[in-house]
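Let me give you the structure first, and then I'll get to my questions.
Of the protein chains in this complex, one is absent; all others appear in place.
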Amino acid sequence: MSKSYELFIGPNHPGIPGNFSVKIELEGDTVVKAKGDPGYLHRAFEKAMEGRYYIQNLALIPRICVPEPDINEAAYAMAVEDLMGIEIPERAKYIRTIVLELARVANLTFWMGSFAATLGLYTLSQWSFGDRDYALDLFNEICGARVYHMFIWPGGVRRDLPPGWEDRVLDYVKYIKERLVDYDNIFFKNVMFKYRTKGMAVVTKEQAIEWGATGPILKAAGVAQDVRKDDPYAAYGYLDFEIPTLTDGDSWSRAMIRRMELDLSLDLIEQAVKKMPKKGPVCAKMPNPLKGIVPAGETYAKVESARGEHGFYMVSDNTGKPYRVAVRGASHTHMFTIAEKVLIGQRLADVSHTLVSLDICPPEFDR
Amino acid sequence: MVSTILIAICVPLLAFAIGLTFIMFKLKITARVQRRYGPPIIQPIYNLLKLLLKEDNISHGVIFSLGPIIALAGSILAVFFIPIPGLNLLTGSGDLIALLYIMAIGSLGMALGAGNTANPNASIGISRALTLMFGYDLPLVIIVISVILQYHTTNLADIVAAQANGHWTLWTLPLSAIVGFVVTYGALGEHPFDIITAPHEVATGPMVEYGGKHLGFLMINHMFHIYIEIALFVDLFLGGASNLFWFYIKMFGVFFIMMLCDEVFLRFKIDDAVRFFWKWPTVVALISLIIVLVK
Amino acid sequence: MEKMTQDQVRTIANMLRKRSLWMIHYCTGCGAMELPPTMTSRYDMSRLGLAPFVTSRQADILLITGYLNVKTLRRVITVYEQMLDPKYVIGFGSCALNGGVYWDSYAVIKQLDRYIPADLYIAGCMPRPEAIITAFQDLMDLIDSGKADGYKRYKRDLAYYKENQRKVLG
Partner (left out) sequence: MMGIVDKIKEIDGTKVTVQRENRIFVDVEKERVIGTLYSMKLIGFSQLSVLSVIDRIADNQFEIFYVLYNRDEKVNATVRVWIDRDNPVIETAEKIYPSAHAWEREIAEMFGVKVEGNEEAGKPFILENWNDLPPMRKDFDSIKYSSEHFVFRHSEDKNE
């Protein structure tokens, strides 16, 4: 007789970040086997993109990753610009940086809320989801949409900023900084938070490198790898910043890394707003979008998302439609290579917060 | 005779009403701490009536349906053992010890019903519920013994009477009172002890397969449960009360403090919770017991 | 006389039902991204008596948040059948309505109401919290007037729905 039994975490389960399922096998209260079961969000993006013009694809790409859509737009735009050999205007670079960092702030506050909820603290999730909403208001102002912006496009950004928007961004940064004091008091300095997460779900430096981790998992293990620093895109090359790292690689370190990244993002927004040229074009001269033919070639464009390296591998064949687009979501590796190994040996109570602390985003690998 | 029947009807209704108002306040307090407006104040009544008016009921067998009723019956029985100012009914000798036994029926009834479903989440939830009960019962029994030794009686009404004129057990046995608060808090299953229902882990645990009328009964049971736990704490440590108004105010004070604690704690794991209960509350309760014995 | 009392009971029941709607916590698509803001401190849908609930047995509303993958459809049907009557379905966003931007995708169904009966649709990609709250208020009106009868239609036309489901799920 077997002592173990199977339990489905998801797809209809609050402990799973999105529509996704993890089959776990438990012995008593301890996980002995974990297997991800993706595909609930499969929409055949890569197939659909092959059948659409470059300009039509703009409507599709933000929908690849729901919590932070702007990274898709940036990576797609960079891939097309790379193939066409276009240099975007200075002001557009800064606007991209501000938008991307604002999206990161929105994502990280959202992540904080869901992480606290998996640990049982619903107060923080109520607060942080509410505060994230004010960032969406700022997006609403520049493009008229809260979640899917389609603001960054090949050649620059779609339109210039509305007057006074920079000041409202700075106001928001100030507001979030004030709120972060409360967040720290209720969650990040909470003794029980430390107790629940310290030493849990450890990914050591060697393991992180071997398994191909990126983003916060790698930074929490002590490797300062960040696309913003290593291969600067947008205006990151002009800004002055350091990548935060910690050494333990456990769930606590990953949460603290994300907390530090939030500080870093707020700082980067302030720097970018200060350094941004006040006038100038925001989009390079582009050919007629419906006839826009992209020269044949292959390229790989990557950006740093809140979860890790997010990349687009694009192949064009000298027509108006891409020949093949492959999307690299950071969660792909994080789920199927890392989470399935890290979950083994965890207690049932820790499964949910381990998944969220690795920041598994199902739409990224279902596509 | 008529008055006895009248009291027999009134006491559970009163307990239910008090539990219901507490749930109402809980929703509002939670909302305000979370910077929300919150649901309408009579939302729990809507919820309850809606559940009872559901057209379908899915049952997984007789025991599954019987579980919530056993739990509810146990809770109603326990209500009679707690003295309410002016309405004493079953408060004969030895009731405190009987009460401790009867209070366990609620959890056992739920375990019985939920155990009849094939859902592993429910089974895990039950094992957690019983383990947690095992955890907080040890310090609870110790402090009850120390209170019994203090007043040389097991009769709750006598214990309340002995605390008259402000000689609350809270002042005479402060250590026991603190432990009593922690144990009551744990028994209510608020954070960090909401391990039983933990939605992110076991998807509301024992209640996972319950819906409609069954869930309605479980919600009523929960209201009784809140009343019993807090009323017991008030009677043991805050000197009961001479009239209903003060009784309610004292209970509400205790509940309010508990709700504020509920908002800032994360969830324990089940073994941590049991370890916690068997460590500090038990040690402090034992010290308190020794103090009583030495006095 | 007896019929009148039954009608009265139904009217009162509908009045209570619309004031306490529990929503199942199942994010079937990307529209679920706008639900947390609707639930939490800024828009706070609990003002209307709405609350997220965990399991299918406890919930009254099933939200199909956005596109519905064939693999998810199978689970959604199970969840829908597990829910207890009366139950309501809201198709959320343009993808549930007609496939939306995924009109040519091989993995996404194009019409929700061929597989499970929808009581209400919300247009837009994705609907904003204001739209969601308005939709909930509309659903309440429908329930009050007894027009939200999707669960009755599902029982009545079970053969039709089952055949459509079989055709897609194989």
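The letters A, B and C name the chains in turn, as written, and every chain counts its residues from 1.
Note that in this section a residue touches a chain if its C-beta (ideal position, glycine included) is under 8 Å from a C-beta of that chain, and two chains touch if they have at least 3 such contacts.
Keep in mind that this is a model prediction, so the values were computed, not measured.
Undergrad: Which of the visible chains would the unseen chain be in contact with across the whole complex?
TA: Listed by label, the shown chains it touches are A, C.
Undergrad: Of A:P17, A:G311 or A:P363, which residue touches the hidden chain?
TA: A:G311
Undergrad: For chain C, which residues touch the unseen chain?
TA: The list for chain C reads 70-71, 74, 97-99, 103-111, 113-114, 117, 153, 157, 160, 167-170.
Undergrad: State which residues belonging to chain A touch the missing partner chain.
TA: 38-39, 42, 44, 46-48, 50-51, 82, 209-212, 214, 223, 225, 230-231, 297-300, 302, 309, 311, 313, 315, 323-324, 326, 328, 332-333, 335-337, 365-366
We adopt the following convention: only the chains that are shown with their structure count from here on.
Undergrad: Taking the mean of the C-alpha atoms as each chain's centre, how many Å separate chain A from chain B?
TA: 44
Undergrad: When the C-alpha atoms of chain A and chain C are each averaged to a single point, how far apart are the two points in Å?
TA: Taking the average C-alpha coordinate of chain A and of chain C, the gap between them is 30 Å.
Undergrad: Residues of chain A that contact two or more other chains, please.
TA: In chain A, residues 13-14, 126-127, 130 touch at least two other chains, as defined above.
Undergrad: Find every residue in chain B that makes contact with two or more other chains and list them.
TA: 34-36, 199, 203, in rising order.
Undergrad: Which stretch or stretches of chain C touch chain A in the complex?
TA: That would be residues 24-30, 32-34, 36-37, 39-43, 54-56, 67, 69, 71-72, 75, 79, 101-102, 104-108, 125-126, 128 of chain C.
Undergrad: Report the residues of chain A in contact with chain C in the complex, numbered from low to high.
TA: For this pair, the touching residues of chain A are 11-14, 18-19, 39-44, 47-48, 51, 59-60, 63, 66-67, 110, 113, 125-127, 129-130, 132-133, 136, 146-148, 363.
Undergrad: Considering only the defined contacts, which chain B positions touch chain C in the complex?
TA: Residues of chain B touching chain C: 27, 31, 34-40, 43, 46-47, 49-50, 53-58, 199, 203-204, 207-212, 215.
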